[in-house]
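Let me give you the structure first, and then I'll get to my questions.
What you see is the complex with one protein chain gone and the rest in place.
Labels run A and B following the written order; every chain starts at residue 1.
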């Protein structure tokens, strides 16, 4: 390989405390929003209509929180996960200021943990990534950990460091949107149910299914400038263990979030990602379904018209969610592909 | 199913006179226009070029009329046709003010007719749907009728009401655009033929063919926030009578309209949809062709530089249009998939 080509970092290239300013700042536009709509079919009115957003006191429709997540995440891939074997988890994800078309997002990551695996060939890298807009305001701050190959198996084993991460983003660290929530129109929003209508333990089958095509996940993943080779190169995939291109896990997050509209139509914004796991891989041709459980319900300080729900949304493949598949004997059901624990806001 | 999930309305849920304010107002953007171009390849210069539109006295390029139709239509699906067996027809569709990027469209429908079928399991619902922009100006007003399942076969049969609908939208109810039509440049528009050049009875083979991919019709249908399950869920489709995802009928309207450019390149705007029928279903892999017949030709009051043509555009699948397939013994040829009767304006 030419010395000019970047093959990505290996496990031994990371140091705890290392700060990585990621490349390719990205101006988000109305074009990205339209593609996001075409890729997933979101129907949250606040992201769909400038008029609806303005009635709530916003300057225009903000972009979908999960689109902002993908853009922030995508920046990190060339430096963090080009040689990743697996994306193991997410924690402590807090959404900040809304993102509007015209905003330019850039991401900086700090390595917060390293732990070599006992096989000596891979290790886990923990990174805290912070996405900011052109004014330096935080739009998303989250930690993920990935299993990364060692480039040189003989490289020395670093002192293991595993960061302390909260199971749930604490309520008092959430950034709560300031909205004229009394102007929120539930008819236009498409759901009569507010925060008061949901009970802890309640489960919702989101009913609808969405089949994924190769062209769709490739378009999406390139849109986020996520360059992980496994999503794009079928010729190489012909000799991997699946024989298929793998779908970017975030594509499933977006599908599950959009499917969740049917049952959670007023959960108009994500405040936090508490935890997340891509339980099984997905491939083109899979049909994705989703179901959710209300894990917690709490008030939001200073926002008397809003309430928060902590949700677990589970996505499955080729398995309608009516029997709420999740875990069997403590392990994920083989049809489960996503287990996402996150916090949303709804009008009361 | 959770009580929070909306399964759509059934035949017995509709009442004549019922007014439904549909959810999810939608701001149309340049992103939608670009996707529309990528999906269908439209070449009408007025929609393609701000400069061309400004020369005609418009503030910028308006969005394609059929894109506006899809957005207005898409809003109605969750309330009207989620449990539809078939989309039976369109009538009395009148386009109003042009739609520009930045406009926010919302739709309200009125149930204007109900007629239970003799099998007692389904019925026909007639709805008049009106799409308006953020200033309340009508962009499209049309009636469609759909066959909808009864949720409870024992629900009482309503008094049959079938609205009177015109076969053709009358010329004096058309909204005629005010344009500096003398500035219309036929070289830039790509066709030398004006209204005077078309004769009633003339038939045009639009020659070109377009093969549809699953990813394309799914992207399109989600872009319009049309949520009908039959378009997206292959796992469920595996056990339906086709074994395939059905393509949204409006996708074929757009393809036929864009194919019609070759032969009708100066038919730059739709004034009316007089009638329409999705004669047969389409599936990914089908190649769509189109041909048109001039059904009528008339002047437009107050617009001396323009003329109107009433057209029938017929789309076929896997059947080039050179033999003008249409009906056989009064029934649609099995390769015909769309029969659209509409009115366009052209420079003289």
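What we mean here is this: contacts are C-beta pairs under 8 Å (C-beta built on N, C-alpha and C of every residue); 3 or more make two chains touch, one makes a residue touch a chain.
This is a predicted model, so every value here is computed, not measured.
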{"item": "Among A:141, A:213, A:286 or A:341, the residue in touch with the chain that has been omitted", "value": "A:213"}
{"item": "Per the touch definition above, residue among A:18, A:110, A:157 or A:225 touching the missing chain", "value": "A:225"}
{"item": "Option touching the unshown chain, where A:32, A:50 or A:116 are the choices", "value": "A:32"}
{"item": "Identified contact with the non-displayed chain, of B:8, B:31 or B:177", "value": "B:31"}
{"item": "Residues from subunit B at the interface with the omitted partner, ascending", "value": "29-35, 37-41, 43, 45, 48-52, 61, 187-191, 193, 197-198, 202-211, 213-216, 219, 262-265, 285, 287, 318, 320, 322"}
{"item": "Missing-chain contacts mapped onto subunit A", "value": "1-2, 4-7, 21, 23-27, 29-32, 34-35, 78, 101-102, 104, 106, 134, 213-215, 218-223, 225, 227, 229, 232-236, 245"}
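Keep this in mind: only the chains that are shown with their structure count from here on.
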{"item": "Centroid spacing, where centroids are CA-atom means, of subunit A and subunit B in whole angstrom", "value": "36"}
